[in-house]
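What follows is a single structure, and I will ask about it in a moment.
Note that one protein chain is taken out, while the other chains of the complex remain in position.
First chain written, first letter: the chains are A, B and C, and each begins at residue 1.
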């Protein structure tokens, strides 16, 4: 059992209350949405990739629990400057490590929500079909 | 628990091997069939009622376990001479007593099979509709 | 008797502390090291050793498959299985135990009605009437029926006090009239705690020639049920919500209806005969119990019902109302807490659902867990209700016979902590390194 009291440590609450790049990216080239089927919470990620495909900016928006919001903030901060290859190699385990406190399986889904959306965002350039209009965005349940 | 070894006592086997009035009654005025839904075994009872409605003759035929066959034989022997009112008053408990050895609920159904058919036979004069052609005769499950 | 008109129970004292000794799981400490305060009873209850033992005892002493067996073990199992059916029958005050069918749970029971009675009696243009407070188990099967037969599903709206507005309900009866084939409603809301006027609604449906299905999943554990007085056509509940095992529930149906309905699942036991050409169904109750039934589960359910009726459902309900009253009173002092459902505990079952402005329900539940308090967060399988409340989720504490005033106080204390910890302070945090 993880000691759950630690989940809400100061570092997590910092990101929750004062998130990095929450909002829209006016110059976004890629975007994706997704939800956590367990709770219905949704997150949208917008990325600006430069000429070489490097992530110049990463923004998120959505609603959800402390864990999902704080982890999204941490992730946006972390991936700026990454190449797509580096992002693909950034594993779920690394995401959980980045977050910090140990999580039970149900709460890991919260933590991995933005991470999954980011992985898909790379394949969703904004000029092409944006399926954000589908019912609550694609459910990511099958991958978890 | 009834001591089941006693079920097949001599008296029962006597009736089984040498039953009373097994066969058809050529002068029957009433007849009825029925089956035990637990095992599918069927029994047919034929009665001859006299002018006052008294049971002059009672015959049975069918197949089934020792208990159903022996109890039918005992019942035929017992009810000859009875009035319809007497037959109606002849209860399930009395039938089980007539049989003798104690039975578990499942086997009581075997013992009561002919008794149920007899009770219905009184209301089934032979000139009227004979429903013996229906699927295996009416199931008596609902009454047990 | 309506659940809303509970008579005053005898003045004997009710001591949850002594009952707790019957529940092994409540004797252990929570993961946090604190005593476990289990307030997730609307999701599922815990079991007394009387029920756990009944299950083990069956497996250890007299188990065999039921029904057609001749040997002693099979006779014993059948006997206890049918005894459980009679216990349920008495519990519901059914006219006959043939009207009591064992199913896998409330969900399976409602689906059974939808796929048999529904497919047979509901057609294009007909209406299934529900309330806005239904559990998904009493919504989705009707949506599926609508897909199959083209009927309409209509929801009676709620007022601000979390109750169905009777005038609006009357208007729906007026509007749809005899097109309404079924009024399917919960007797008690699993989110709001609202106790609905079952008897009155059944009468109203009867006057319009409609059938009724009562979802008693949240009622059977807490209040006496009387199907002969209430006169529903169908009534359903689950074992696991009243101290019984998982894997079992009950479908009560009026004999006349059950007899006229086609069978649902096909297989052994539900037949009188099978040929290569077709089959003839068995009589009640076998007709609706295909295959090997949940044998030990039924026996465990019987033990649970015996346990609860020994204590007395009126006393259990009264105790829960007391706990709710206490919770309401204490929560009134905590700013930012929105209690959903009836504001007067007298209109409610022992369920306290709430939202805290700016705090996610899952964070509330997670924090409570760190305090050894088990509550549930989410939409509680009632998304349309939450939507109508303008919420995507809520947090729910739900009480049962073994909960104490002390646990209520710990719960409210944790609510205070949550507010202090998570509610947005509007302040800027220091920049992260």
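The rule we apply is simple: a contact is a pair of C-beta atoms (placed from the backbone, for glycine too) under 8 Å apart; a residue touches a chain by one contact, two chains touch by 3 or more.
Being a predicted model, the structure only gives us computed values, none of them experimental.
Shown chains touched by the hidden chain across the complete assembly: A, B, C. Screening C:196, C:296 or C:404 for touch with the missing chain picks out C:296.
Touching the missing chain, out of C:108, C:250 or C:284, is residue C:108. Between the chain not shown and the residues C:46, C:87, C:163 or C:189, the one that touches is C:46.
For the options B:65, B:98 or B:122, the residue in contact with the chain missing from this view is B:65. Of C:93, C:204, C:273 or C:322, it is C:273 that touches the chain left out of the display.
Counting over the whole complex, chain C has residues 24-25, 28, 30-32, 36, 38, 40, 43-44, 46-47, 51-52, 55-56, 59-65, 68-74, 104-108, 110-111, 114-115, 132, 135-137, 139-141, 143-144, 153, 155, 238, 240, 245-248, 263-271, 273-276, 278-279, 290-297, 362, 365-366, 368-369, 373-378, 381, 383-384, 387 touching the chain that is not drawn.
In the full complex, chain B contacts the hidden chain through residues 1, 4-5, 7-8, 11, 13-15, 17-18, 20, 38-41, 63-67, 77, 107, 110. Even with one chain removed from view, chain A keeps its contact list with that chain: residues 1, 4, 37-40, 104-107, 135-136, 139, 141-142.
Note that in this section only the chains that are shown with their structure count from here on.
A straight line joining the Cα centres of chain B and chain C is 47 Å long.
Look at where the CA atoms of chain A average out and do the same for chain B: the two points lie 78 Å apart.
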